[in-house]
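Note that one protein chain is taken out, while the other chains of the complex remain in position.
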Amino acid sequence: MKKSFKEIVGGAVSLVTGMRITLDQFLKNFRKDHNVPYPHATLPIPDRYRGHIIFTNDEAGQSTCIACKSCEKSCPSDCIVVEGEKKEGAKKKSATIFELDFTKCSLCGSCVEVCPTDALMFSKRYNLASTSKAVYSKIDLIKDLETRMAKQGLRQPAPAQTAPIQPAPVQPTEPQQIPQETPQQ
Amino acid sequence: MLLTKEQALARSAHSVGGPNETFVLNLGPQHPATHGVLRVKLTMDGEFIQRAEPVCGYIHRMHEKMGENRTCAQFLPNTSRLDYLSAMQYTHAWCGIVEKACKIEVPERAEYIRVITSELNRIASHLVGWGAWVMDLGGFTPILYAFDDREKILDLMEHICGARLTFCYYRFGGVVNDVDEHFLNGAREFVPYMRERMRMYKKLVTENIILRKRIEGIGIITPDQCRRYGACGPVLRGSGINYDVRRAEPYSIYNRFDYEIPVYHECDSMARYLVRMDEIEQSLRIVEQALATIPEGPFVNPKVPKVLKVPAGDYTFATEAGRGRFMVRLVSDGSDTPYRVKLRTPCLANLSLFEETSAGMLLPDALAHMGSLDLVIPDIDR
Partner (left out) sequence: MSAVIEFLGQEPYWSFVRLALFLGGVAAFVGLNAAYLVWVERKTAAYVQRRPGPMEVGPQGLIQPIADAVKLLSKQVLVPPGVDGVLFRIAPVLIMTPAMMCFVALPYGSALVPADIDLGLLALFAFASINVMALMLGAWSSRNKFAIISAARVVSQNIAYEIPMLLTIVTIVLMSGSLNLSEIVGKQSGWFWNWNIFQLHHNPLVWLSFLTFYICMLAETNRAPFDMAESESELVAGAFTEYAGMSFGVFFMAEYANIVVGCSLATVLFFGGWNIGLGPLLGSAPAWVGALVGLAAFFAKLYALIFTVIWIRWTFPRTQFYGLLNLSWKILIPVALVTLWLTSFLLKVI
């Protein structure tokens, strides 16, 4: 009898303690909202964030990819398709096709780590949405690099007329209007 | 629509009635309380469960088969997706087994980083398990507090490896990136913050009379049942058996730290609850000690060959994941892809004792009991 009485009183005290804690939290959050009102505001993305891979560029605005296919071999999900050839007057091969199937990518980073020329890096793109699968199942990294370099005003890659993509401009000072099909930042 | 007498009689002939009639209730695969795609076929007599038959396989993704088609390095992302809440610990097991087989040494700093990140991952995993369980019981607030704490851990993880859930941070011979002062200071600040939060959770949830009445004495799992089904983790330690892989089969540098293994002998859901709460505190102790003594040095062994061929043989390696003993068995024939990868996951063993222990329970009690097993369904189905 005494035990059950103590249990009732102890139980009631525990309920009141719990209510005090939630009231405390309520008042604390009522005074100041600690949340970021996404999408009206966004958080800064950490440096090492893993978005889908994109090309790095050297000072001339060109990719350092030598089309060795190490990334294609090391990918566990078979997402990468690389083809390349040695251009006239170039010392090494360069990529003519570099497509990523992001619908299969698991962001493991094998391709980034294994690349001998550090040609790949993770982007910071997280706001990815489109109405067609093709936008993400065939991300063209070469075209994406050109778009980004054009935006930054760097020189475009040397004329690569054998490439099946849009022809590079011959006047490097004018930014080329490349159709915006690649995923936007 | 009013029925004629014949229609009404015909209908009642099919309906649930009589004294010994049971009906089958399907819990899942889409159900708020099963935390994943688990189907439990309950044969119920009123509110009592006569038989609970778990049907798993709805998220079977053939990870073990994928292990046979991929090289060891290519299998690393798969390990994060088995029990996604303990991703670091599962990757640790895979890296551990390959390092053991190929005799790769791991530098000191990398071992410390692995221990710190694994223990932080354990804290995050227990927070989710706890929060989700209390939510099943009807308290919708603690899960959001738990996720608030978990945000701090995930922000630290995102800072070092770029991912928040499927980390893929460890590599053979170390880790992929070094940790910087931001991470170490963040982890140092996190420890006292989390201790303060644990005090609040104790007052808000653990000592709450309603919760205590819900889980004390519910779901008794005897030590003999644990042995028969191969249960492990907090389920085992809540039944009085002191078995933790970090003590029983030591790996990495866990034997350098001073920590306790919480064991409770009451065998009920409350015991398992308290084991998890105490494990969070012990993980904080390990993190604190590791942060105090982490040495400088390389974060990865530079001499790991690019194409790793595991010598032929049969290897095993076990780690203590958030839910129990995760063991990997690697059978290699000397080529660059394994011959067989066996993943012995803790949740399948823990789930299998649900059928026996839930017989004769009331439905809400059975759900409280299932929450105490802390199941992650992709871990069951792999």
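Labels A and B are assigned to the chains in the order they are written; within every chain, residues are numbered from 1.
Just so it is clear, a contact is a pair of C-beta atoms (placed from the backbone, for glycine too) under 8 Å apart; a residue touches a chain by one contact, two chains touch by 3 or more.
Since the model is a prediction, treat every value here as computed from it, not as a measurement.
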*Pick out which of B:A101, B:L367 or B:I380 touches the chain that's been left out of the picture.*
B:L367
_Touch with the omitted chain, as defined above, among B:R81, B:R109, B:R214 or B:R237_ = B:R214
_Can you tell me which of B:W94, B:W130 or B:Y145 touches the chain that was removed from the display?_
B:Y145
*Given the full complex, what residues of chain B touch the hidden partner chain?*
1-2, 16, 23, 25, 31-33, 47, 134-141, 144-145, 148, 204, 208, 210-211, 213-214, 362-365, 367
*What chain A residues would touch the chain not displayed?*
8, 15, 18-19, 21-23, 25-26, 29-30, 33-35, 37
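By our rule, only the chains that are shown with their structure count from here on.
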*In whole angstrom, what separates the CA-based centres of chain A and chain B?*
29
*asked:* So in the complex, the part of chain A that touches chain B is made up of which residues?
replied: 7, 10-12, 14-15, 17-18, 21-22, 25, 46-50, 74-76, 106-110, 113-114, 122
*So in the complex, which bits of chain B are touching chain A?*
70, 73-78, 81, 141, 145, 158-163, 166, 168, 171, 176-177, 200, 203-205, 207-210, 306
